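Working notes for the structure below.
All protein chains but one are shown at their positions in the complex.
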Amino acid sequence: MARYVARRIAIALLLVVGVTLVTFVLTNLVPGDAATANLGEQAANDPAIVAAYKAHYGLDQPLPAQYVTYLGNLLTGDLGESQLTKRPVATDLAAAVPATMEIAIGAIVLSVLIGVGLGTLAAVRRGRVIDQLLRIVSLVGISLPTFWVALVAFYVFYYQLDIAPGSGRLSPTADAPPGITGLYTLDALLTGNWATWLDACAHLMLPTLVLTAYCVGLLTRFTRSAVLEVLDADHVRAARAKGLPERVVLTRYVLRAALVPILTVTGLAFGSLLSGTVLVESVFAWPGLGAYAYEAASHLDLPGVMGVGLVVGIVYLVVNLVVDLLYGVIDPRVRVS
Amino acid sequence: MNKIATRRRRLPAAWRTPLALTGAVVAAAWIVIAVLGPLVWPHDPLAQDLPRLAAPGAGYPLGTDALGRDVLSRVLAGAQVTIPLALLLVGLSLLVGGLLGAVAGLFGRWADEAVMRFTDLVMAFPTTILAMVVAASLGASLLNAVLAALIVSWPSYARVIRGLVLGVRTAEFVLADRLLGFSTARILRSDVLPVVAGPMLVLASLDVGTATLLLSGLSFLGLGARPPTAEWGSMVAQAVVNFDSWWLGVFPGLAILTVVMAFNFLGDALRDALDPRTAGTIGEGGAL
Partner (left out) sequence: MTEARRTIAGTTVLEIADLRILGPGGREILRGIDLHLVAGRIQGLAGESGSGKTMTALASLGLLPTTLRASGSIRLLGDELLGMRARQWNQVRGRRIAMVFQDPSTSLHPMLSIGAQLTDHARIHLRIGRAEARDRAAGLLARVRVPDPEGALRRYPHQFSGGQRQRIAIACALMCEPEVLIADEPTTALDVTVQAGVLRLLRGLADELGLAVLLVTHDLGVMSAVADDVAVMRAGRVEESGERHQVFTAPRSDYTRALLAALPGSAEGVETLDDVRALVAQEQGKLA
């Protein structure tokens, strides 16, 4: 097992380097000068300023040297400066990540609980009405444009029905709980601040549910096919032949075997969740990675966009690493391969 | 021989499911709308001559936007932008991904390693995020959006085709053809293609929906279609500011939803038809 873990971590580290390479290459893809893009029209017309800028940022060096500088900067936490906010990108992102994690984790947990449950139900009742219904519902789920669902949800539940707060993480009158983890709900719980906790949860609801909408469809479909594959397996029939109650056969034998593909999909679903935050957060004025990315993208703030790309890439890598490690926990055969 | 006959007999059954038929009809309708273009638009989608932000009513069944343009005409016109681009994107991804995957599968060794590491790198990022990063660095335009989307879409095709090719490569009939000295191109065409065609078709049809969502998502972010082009994603983006005029965002979004749903229904039915396990159960209990 230890060897397996070590190998997966080594591969993950390699991929992290790969990710930095990708963002670096993309940074230098900009048609026209990086200097022009960053300095603005007027300053870029003065050769002296441009030359100074280039020397300062090492842009007159050959590309490989620039990459090394870039890597060095990354390791010290320097992601450049946002043209939009004029603040270091790293600082902006550090504040934004916990906000996104709050809704992302909530959404993935909900999606897994509901999706796996519904998918198993559909598989066990294959061909019956409930299965047909769930197939259609999940198909609709994965067809929904996330940004549209966000807008519709905002309009219906906030504007028309007024049953959910529409923007931000807390009501304007409330104070943020002391920043232990940055997750308002967790921090409020840890400091026993019930009112703030309730407020934070209420604000969480809508963005989290919108993010869940797409993922639930994905997880339901994949769980259904994963479970269907296993239901006919010999070991399931042998388990029934032992006289085990159907409930035990389902949870212990069927789901366990189906867990590997389900885990894979959960990793992928988290990836699409992260993508979803870009489309959702700005609608709800949720100050997370997604809103930051949205602002950066629509204003073509390249350092900001690259910063988000890098951070999200690394988060996604970590998630996939966790998934890989969990394979080792679930399936003993994997540990020796 | 038997298998081919069976498959032909089964395919019609797949089309008989209500779901597949609905998908086919809706997809066809949208394609017709895209093709007919100006013939079906009640107004000029770019003309700003109507009262602004008017709720749906006579003269403009889907309302008007902040610049006095007819929403219905813009929604219909959007089909001309999104659908051809989505189909183009899928076709290109299939081509690029398929070729690279086939190369990786057939030639093995370093070609395989190179292609696989490439796909690993691309797939290390969530799709929309990477597309966003690439599109932003290329500059905001519809063409660049398609390019960015292509870059993030080809890996999944490459992986699937590589797997299929690996499976076929050691098959006897391929070995025989190689011994006979057939060129790689010919082997690809006569041996590999038949094996690969079915799954590729399923993948592609299911991918049209994903492509549509990706492209409209990029436009929503301002990285695709530029104003005043009538594109569904950017229309929803403009609706965010005027969210109380619900018709601005609801209808373009519904257009996206129906197109994606239609192709997903079709793709699902196709997959059921071609999967030997579920093929026989089509039509059974198809009450819905």
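Letters A and B name the chains as they come in the text, with residue numbers starting at 1 for each one.
Just so we're on the same page, contacts are C-beta pairs under 8 Å (C-beta built on N, C-alpha and C of every residue); 3 or more make two chains touch, one makes a residue touch a chain.
As the structure is a prediction and not an experimental result, all values here were calculated from the model.
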Inset, instruction - Using the whole complex, pick out the displayed chains that touch the missing one. - result: A
Inset, instruction - Kindly note down the residues of subunit A that lie in touch with the hidden chain. - result: 233-235, 237-246, 248, 252-253, 256-257, 330-333, 336
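Simple rule for what comes next: only the chains that are shown with their structure count from here on.
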Inset, instruction - Can you check the complex and tell me which residues of subunit B touch subunit A? - result: 19, 117, 120-121, 124-130, 132-140, 209, 213, 216-217, 220-223, 233, 236-237, 239-240, 243-244, 246, 249-250, 252-253, 256-257, 260-261, 264-265, 268, 281, 284-288
Legend entry - Residues of subunit A that touch subunit B when the two form their complex: 15, 18-19, 21-23, 26-27, 29-31, 127-129, 132-133, 135-136, 139-140, 142-148, 151-152, 154-155, 159, 271-272, 274-276, 278-279, 282-283, 293-294, 296-298, 300, 302, 305-306, 308-309, 312-313, 316-317, 320
